[in-house]
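Omission of a single protein chain aside, the complex is shown with its protein chains in their original locations.
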Amino acid sequence: MSKMNLTRRGVLKTGAIAGAGVAAPTIFTAQSAAAFTNEPTGSSVTLGFNVPQSGPYADEGADELRAYELAVEHLNGGGDGGLMNTFSSKALQGNGILGKKVEYVTGDTQTKSDAARASARSMIEKDGAVMITGGSSSGVAVAVQALCQEAGVIFMAGLTHSNDTTGKDKKANGFRHFFNSYMSGAALAPILANNYGTDRRAYHLTADYNWGYTTEEAVRTSTEAMGWETVAAVKTPLTQTDFSSYIAPVLQSGADVLVLNHYGGNMVNSLTNAVQFGLRDKLVNDKNFEIVVPLYSRLMAKGAGANVKGIFGSTNWHWSLQDEGSKQFVQSFGTKYGFPPSQAAHTCYVQALLYADAVERAGSFNPCAVGEALSDFEFDGMGNGPTLYRGEDHQCFKDVLVVKGKENPTSEFDLLEIVEVTPTSQVTYDASIFGGELGACNPGA
Amino acid sequence: MDAIILQILNGLDKGSAYALIALGLTLIFGTLGVVNFAHGALFMIGAFCAVTLSRLLQISHTVIDETQKDFLGNPLQVEVPYIYDIFGQATGDVIIDWAVPISILFAIPVMVLIGVAMERGLIKHFYSRPHADQILVTFGLAIVLQEIIKYYYGANPIPTPAPDAFKGSFDFGAALGFDPNTIIYPYWRLVYFAFAAIIIGGVFAFLQFTTFGMVVRAGMADRETVQLLGINIDKRFTLMFGLAAAVAGLAGVMYTPINSPNYHMGMDFLVLSFVVVVVGGMGSLPGAVLAGFLLGILESFASMREVLEFLPGINQIIIYLVAIIILLTRPRGLMGRKGVMED
Amino acid sequence: MGILDIKNVGKRFGGLQALGDVNLSVAENSCHAIIGPNGAGKSTLLNCLVGKLIPDTGSVMFDGKSVLGRKPYEINQMGISRVFQTPEIFGDLSVLENMLIPCFAKRDGSFTPNAFIDMYKDREIVERAEHMLEEMGMADARGDNAATMSRGNKRRLEIGMCLAQEPRLLLLDEPTAGMARADTNNTIDLLKQIKDERDITIAIIEHDMHVVFSLAERITVLAQGTPLVEDTPDKIKGHPKVREAYLGETQDAA
Partner (left out) sequence: MLGLDKKHTNLLLLVFVLTLLAPFILNPFPEGSGMAQFNAGYPDLMQRFVIFGIFAIGFNILFGLTGYLSFGHAAFLGVGSYAAMWMMKLLTMNIIPAIAVSVIVAGLFALLVGWISLRRSGIYFSILTLAFAQMSYALAYSVLTPITGGETGLQPKLQDPRILDGALEAGASPKANLFGLEMGSSFEWSVGSWLFTFNVGYYVAAIAMLASFYLAIRIFNSPFGMMLRAIKSNQQRLNYTGLNARPYTLAAFVVSGMYAGLAGGLMVAMDTQVGAERMFWTASGEVVLMTILGGAGTLIGPVLGAGMIKYMENIMSKINSTILHEWFAFLPDGLEDFVVTLIYPFIGKGWHLTLGLIFMLVVIFLPGGLVEGGQRIAKLFKRKNPSSDTPDGKTTPAE
């Protein structure tokens, strides 16, 4: 436990060594010194892992951080190499990135955009991070992405599901591997129609903020296209903890499906409440009443406990996937930490590797070069099958998983089972439908 | 009509949680004159008593099951609770299933102890300090308590279900002659309501009919005189703090099946419970209970989609709007005594 | 017609008639005492004069203008200053600052957003405040925190603060309540001096007959919310009605 040399701006490292004992100070501006923000000139490169460490998503953040630490280990040639073994691109050598040892700094987003930006700025300004990654909500992702665009570093989003991140708020320096509301809707609808029929009446409870709106919209559009009717959509405050007054009137409305467009604590509580009301034991319109949760995460499933059993939802990735990449990742992560990784961990790990690979292929840390290498990059072997990083909006297109709460879990991690792997083609959409402007890449400096 | 009945029912149920928390807050304010911002944290600790007990009951040893594989392909390690070894699997399962009700017994001594320790160790030094100082020190304490809980239990909510016997819901609609399924209500929430009623009734009876209660009530009205009578009111007040903590804790224990407990559930309730206390009237126990139910019902009505269509976002602000209106028109709250913390 | 005319003032609290039908006139530059047993309505009457309570019936005229419905600060600005039973001063402030505040209030009115001047550079006000402190014999204590003073000195400061406003009517609510004999005598001397040296009307509510008879020129006896008699101190001393009203009251009123 003695290495982990806390670096600062690479510029300085050489400067400091050369300048030691030199009396005459040198004044320089960032512009004249480097070609782009935080250009690493020493023997190492610093990445910034910005995850929620306090606040309600702290556990998710902890899992993201584990994934990043694993990724750094693999990039530096440690461990079993992880997904570098199965990744279709073979640019990574296990000798760091472009031969520079990978080091990292961590920060706490607190799941607040202000705190997340403060933390990201400190990584960029103080620690000389050349890439920022992580996060567990769309508010934070959009805020930090905009910051990275201004500062001239690459942002590799963590868990963010809103259409906005690569839609109306997309930025040239930002990239998202995670899927979004639209894809959830598109993937879920056919499965719901198969299982519950096309003659269904849905009641939506929607978290009253951007992500809730887009998710409701996506699920609504795609289920209505299958023939479902939307009876009502009621918005619930983010700060709501007891959803009983929203759930109680559901049966009266004549709906036979309840869609919970909720995330995190909201979802855990609304689902728990809905199951408590015994909705799933009811027969409405001669059909079994059903509940749908468009976006699942393992931590949410864990928080809701047995209430998730038999409930459909979508997820970005799940450890029970049987492709080579997923198996390899579960192996590496599980061996190191003793339990299977979450989807947040998977996305973060993959994002770190994708960045490193793009740098290798571009031969430079310059965000514009990296961005170019990532745009329209097609790869495989990272789980989720063949994947495309679309150039127009920097959104990844890959298979989306439709999952269901498992009836007989064997462990506290075995809560979801994969029902369907929806192929990429079904969830692909036109890049222009959400508006927004990607802009030009900004190398800073 | 049935929609209205449903929301009243709902409001009563929500209100019972608010009323329980506000009752404890008011006990402390009324007897000790202390504004306790850590009261929400006591509620949260109560909930974690249930989590802790349920974990204690499930302390396990592992048995390797060669027939099953874990996620890495190794033989599965099956956790077997010791309680199975003692009582056999069937009885053991029942005990684990009933963890939440059993926690009541566990939580009472724990909460009283925490309450007494808090009062003796911290609060008592703040009786003569301004309200602002009391608010601040208890706020600091609330942060510390919730961070400690977070450190040991993580930030994620922990599911703590009710016993199987209480699963599902009761169909009031069918019972009252409406269409079936129009007015359903979960059994556990009915239990919670009944439980809250019993606790509230118990506290009132205790204050009304016991000598201890009479002295405390006298002390609430006029501390100095009671002290002049040679009664050690301080000791009784300490016990009152323990009682208030126990009320908050029990409210928390019984709340766990309704919402999975997490470390910040106390803070979520804190602002709201203060609004309840202020609306009811600082220092008025019946006021706290009344305001709890009233705000619960108003909140329920504000969440109806028929209302939201007219007033989008009203569900976001209803509680605060009511607080502002009450404070401006009737500053001592619904049932507050004149002159208690008034201008 | 006096400087303060109270006509037909009545005030009821629920079932309790606190003031019946009070008629009272305080002559300018006199010292008028209002006495009466506990619960006679003295404090209620006083509160009706300063705007803390609004009477149900009747009128209160100060210098020809009604005070009813006005806020305490407005009534004060009309020229009525009040001394409280327990000295009300600004405990967190220094003695000099305590004195500066009424000086500003006198000159600048009830609200002046003078946030950018240094108060100590306002020589006019500072000199006036220092002069008042000297008059009160407290110049040496000017830097002290007001809360740390003795009760007698707090009373002296409070009276000084009231005088700094140059009120036309000074209302005193049991100014010597709870004081040691020496402090009481000092206060009496101070009030006598004020009465002699200034054009000021003093109305005093008092329990302590020693104080009343040392100061008052006229005395109104209040009982059960109505004035019983009003006369000069000498006449009041022997008045049978007064003795009756004070029966059982005389001991602790001594």
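For reference, chains read A, B and C in written order, and residue numbers begin at 1 within each chain.
By our rule, a contact is a pair of C-beta atoms (placed from the backbone, for glycine too) under 8 Å apart; a residue touches a chain by one contact, two chains touch by 3 or more.
Just so you know, these numbers come straight off a predicted model, no measurement behind them.
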Shown chains touched by the chain that is not drawn here: A, B, C
Residue, one of C:S81, C:N153 or C:T187, that touches the chain absent here: C:S81
Absent-chain contact - pick from A:E150, A:E372 or A:E417: A:E150
Residue, one of C:N8, C:S110, C:S150 or C:T232, that touches the chain absent here: C:S110
Residue in contact with the excluded chain [from C:V67, C:L100 or C:L172]: C:L100
Option touching the unshown chain, where B:A3, B:V191 or B:L327 are the choices: B:L327
Interface residues of chain A (partner: the chain not displayed): 1-9, 12-13, 15-16, 19-22, 25-30, 33, 53-54, 58, 62, 105-108, 112-115, 117-119, 121-122, 125-126, 137-139, 142-143, 146-147, 149-151, 162, 164, 169, 208-211, 213, 235, 237-239, 437, 439-442
Where the missing chain touches chain B, by residue: 35, 122, 125, 129, 131-133, 135-137, 139-144, 147-148, 151, 267, 271, 274-275, 278, 282, 312-313, 316-317, 320-321, 323-324, 327-328, 331, 341, 343
Absent chain, residues of chain C that touch it: 50, 71-73, 76-77, 81-82, 84, 88-97, 100-102, 104-106, 108-122, 125, 140, 142-143, 145, 158, 161, 165
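Here is the rule we go by: only the chains that are shown with their structure count from here on.
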Maximum inter-chain contact count - chain pair: A-B
Most remote chain, CA-based centroid, reference being chain A: C
Averaged-CA centre spacing for the pair chain C and chain B, given as whole angstrom: 52
Centre-to-centre distance between chain B and chain A (centres being mean Cα positions), rounded to whole Å: 35
Distance from the mean Cα position of chain C to that of chain A, given in whole angstrom: 73
Touch list for chain A against partner chain B, complex: 54-60, 208, 232, 234-237, 239-242, 244-246, 248-249, 251-252, 265, 268-269, 272-273, 276-278, 281-282, 284, 299, 302-307, 319-320, 330-331, 334-335, 339-340, 410-411, 413-414
In the complex, chain B residues that touch chain A: 2-3, 6-7, 9-11, 13-14, 17, 68, 70-72, 76, 150, 154-159, 161, 167-169, 181-182, 184-186, 188-189, 257-260, 262, 264-265, 268-269, 299-300, 303-305, 308, 312-313, 315-316
